[in-house]
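Missing here: one protein chain of the complex. Every other protein chain is in place.
Up next, chain A:
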Amino acid sequence: MDENDDQYRWESGYERTWEVIQEDETGSLTAAINAINQKNRRKELAQLPNVRLGMMRHLYLVLDMSDAMKDQDLRPNRLFCAIELLKEFIFLYFDSNPISQIGIIITRRKRVEKISELAGNPRSHVALLEQLKYQECEGEASIQNALEMGLQTLKHMPKYSSREMLFVLGCLATCDHGNILQTIKTCKENEIRCSVISVSAEVRIFRKLCMDTKGLFHVITDSTHFQELLQIHSRPLPALDKFESSLVRMGFPKYRTYTTPNASISSTTAIAKHEKASMCMCHLEQRGGTNGFSIGGYFCPTCESKYCELPTECSVCHLTLVSAPHLARSYHFLFPIEQFIELTMEKPINEKCFGCQQAFDEQKHKTIYQCTSCKNFFCFECDLFIHGTIFTCPGCIRNGQLK
């Protein structure tokens, strides 16, 4: 069922889906299917203009580990498949939202467990997810408990950030200790957006949860679809109405190899003698081992505590520590490039693709694409690559289309 219509598939009109597909002269369907695929892929990348996005996100990932996840309709089983895809999702998420945070909660035996707190390091989350693979799935899931655990932390998150929970559920019921409708209401009041990806079937209470909290509800058809859905969630969603805006204080630490403050980086050997190895704050809690004991590190500009990786939050003074590329990574959402216009090639033109330098060929390139501002021509693959990965039109750089 599609996100927006309120009708179930079996209630809606009769669709002749096969009539879209036309055979070509030789009776082959490849061309028609390619055309449909191309259209879909372009549509995916089309961005809505002038929509305010929730750029700073606090997201709790809730993974179902009930009995239902042992099912083998996804290979090798639901849990393995979900974990593999979620690992990918976490990297995608931090790629699109570099200063956001993520936390993981699991639910089984009618209880919930917090696997990781909200944090900004993808690798530690992925390592924890990996361990979950070898744990037993048993009992029933409890959505209410998961919601309450998420609420506890998320309601304290600042108003300007987007608070979200993403459920990956295989169960067809929830086993709760109280009235879940009340909890959903509290979520709504606290503006926590809950989205559900169901790996089994549509369940009314899941749908209600998503609708009330303005989240997205999806049921997967197969693992590829699952992957696509997670990709949707990895991109920042349009902000809710009651969203506040504010200035957030952030620190931009410089990588230094010694702790003497205000010393210049191009040190002579005299200063280098003072190099002292020290423990970084991120590995302080892990007793034993030499992890995090080093000479270099990022030092918080206000309190001089040391961290080995960015972005992070200073555990002493609670300053968000980031570096400029982290912020730059999400600028493409803010300054998206315009869609290229599609042109059909009627007569052969003596041009080549401005991106990959491939000469246009009538057989291979049925449609070509033109940038509206620099008027250069691109092939289909370059169009996709430019809009989906680079986010910069090669031709427009000349005009310096920067703010």
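Keep this in mind: contacts are C-beta pairs under 8 Å (C-beta built on N, C-alpha and C of every residue); 3 or more make two chains touch, one makes a residue touch a chain; residues count from 1.
Simple rule for what comes next: contacts and distances are computed from a predicted model.
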| item | value |
| --- | --- |
| Among "General transcription factor IIH subunit 3", "MIP18 family-like domain-containing protein", "DNA replication complex GINS protein PSF1" or "DNA ligase", the UniProt name of the subunit that does not appear here | "General transcription factor IIH subunit 3" |
| Hidden partner chain, touching residue among A:Lys39, A:Arg52 or A:His225 | A:Arg52 |
| Chain not shown: contacting residue from A:Ser12, A:Asn291 or A:Thr389 | A:Thr389 |
| Sole contact to the chain not displayed, among A:Thr17, A:Thr344 or A:Gln357 | A:Gln357 |
| Footprint left on chain A by the chain that the document does not show | 52, 55-56, 95, 99, 117, 153, 156, 158-161, 239, 244-257, 265-266, 296, 301-302, 317-320, 323-325, 327-332, 334-335, 353-358, 381-382, 385-386, 389-395, 397-398, 400, 402-403 |
